[in-house]
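The other protein chains are all here in position, but one chain of the complex has been omitted.
Here is chain A:
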Amino acid sequence: MAVLVLADRSGATVSQPTRSAVAAASQIDGDVHVLVLGGAEAAQAAAKLAGVTKVIQADGPAYEHGLAEPAAALLVALAPNYSHLLAPGSAMGKNIMPRVAALLDVQIITDIAAVEGADTFRRFIYAGNALATVKTADAKKVLTVRAASFDPAPAEGGSAAVEAAPSAEDPAVSSFVGAEIAQSERPELTAARVVVSGGRAMGSAENFHLLEGIADKLGAAIGASRAAVDAGYAPNDHQVGQTGKIVAPELYIAVGISGAIQHLAGMKDSKVIVAINKDEEAPIFQVADYGLVGDLFKILPELEQELG
């Protein structure tokens, strides 16, 4: 039986975490379908993903903003054709998929980090301090995917047909009012090759801008620890950690971050970790490949210059 992946749109294409979800789906079954809510261009992009055999596109005002109630109703309408329903563990996937699971009387398994079989998956618990292998007794499986654990499916290579979604009932219990999405030239945090993150030691929202020069030179996304978000130095969507985003870039530079367990949960799969901190006992050094002890306000300008 085929598996269905709910896509997260990213402008005219699908997000990188969606491609990771497609990669996870391909490990379960060779017949992978993708559901795109709104966005004809994104549906065309999904059709080109390697491993995708069919794209279903849902048009209509109820789907344009990814509201959970109509999206879940549509997924439930499609569910009889699929053994597994997946979505990336993005804000959208996490919002919609548990609703789908409950409507199907299924216990969802969120943020899977590995596929061990059609009914067995691995996921982190306790802020990444333990790795659980769980097996589900539910006939149908509903999953979200931890993008950092799966290499994204290539954006080219497929040539799937795009078809229109069947109509499903819109519960019409909520409506979209508006969004404030930061316009940034920088790569998306969960898709960036390099991430530069600041912690509480940055000291203020103004000082946080010191990271920008370095991020510009490295083509990096900017992240933040929960402490920095709590202190109001950085917006919440920059948060890396258990309760924020999980990233696994080639290079992660932690500046003035002590390395609380819940922060490590969001970045310890990075390929290379650099820590800059004035406290040489900071736990972040225990996971860092390269540590530099010193005053970040001296180091950051120097680093920016050194990167030329």
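The rule is short, and it goes like this: contacts are C-beta pairs under 8 Å (C-beta built on N, C-alpha and C of every residue); 3 or more make two chains touch, one makes a residue touch a chain; residues count from 1.
The criterion applied here is as follows: contacts and distances are computed from a predicted model.
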| item | value |
| --- | --- |
| Chain not displayed: protein name in its UniProt record ("Oxidoreductase", "Electron transfer flavoprotein subunit beta", "Response regulator receiver domain-containing protein" or "Aliphatic sulfonate ABC transporter permease SsuC") | "Electron transfer flavoprotein subunit beta" |
| Touching residue (missing chain; options A:A72, A:I222 or A:V240) | A:A72 |
| Absent-chain interface as seen on chain A, which is shown | 8, 65, 67-69, 72, 90-92, 94-103, 105-111, 120, 124-138, 171, 173-182, 188, 190, 194, 218, 226, 229-230, 235-237, 239, 242-243, 245, 250-251, 261-262, 268, 271-274, 280, 285-293, 299, 302-303, 306-307 |
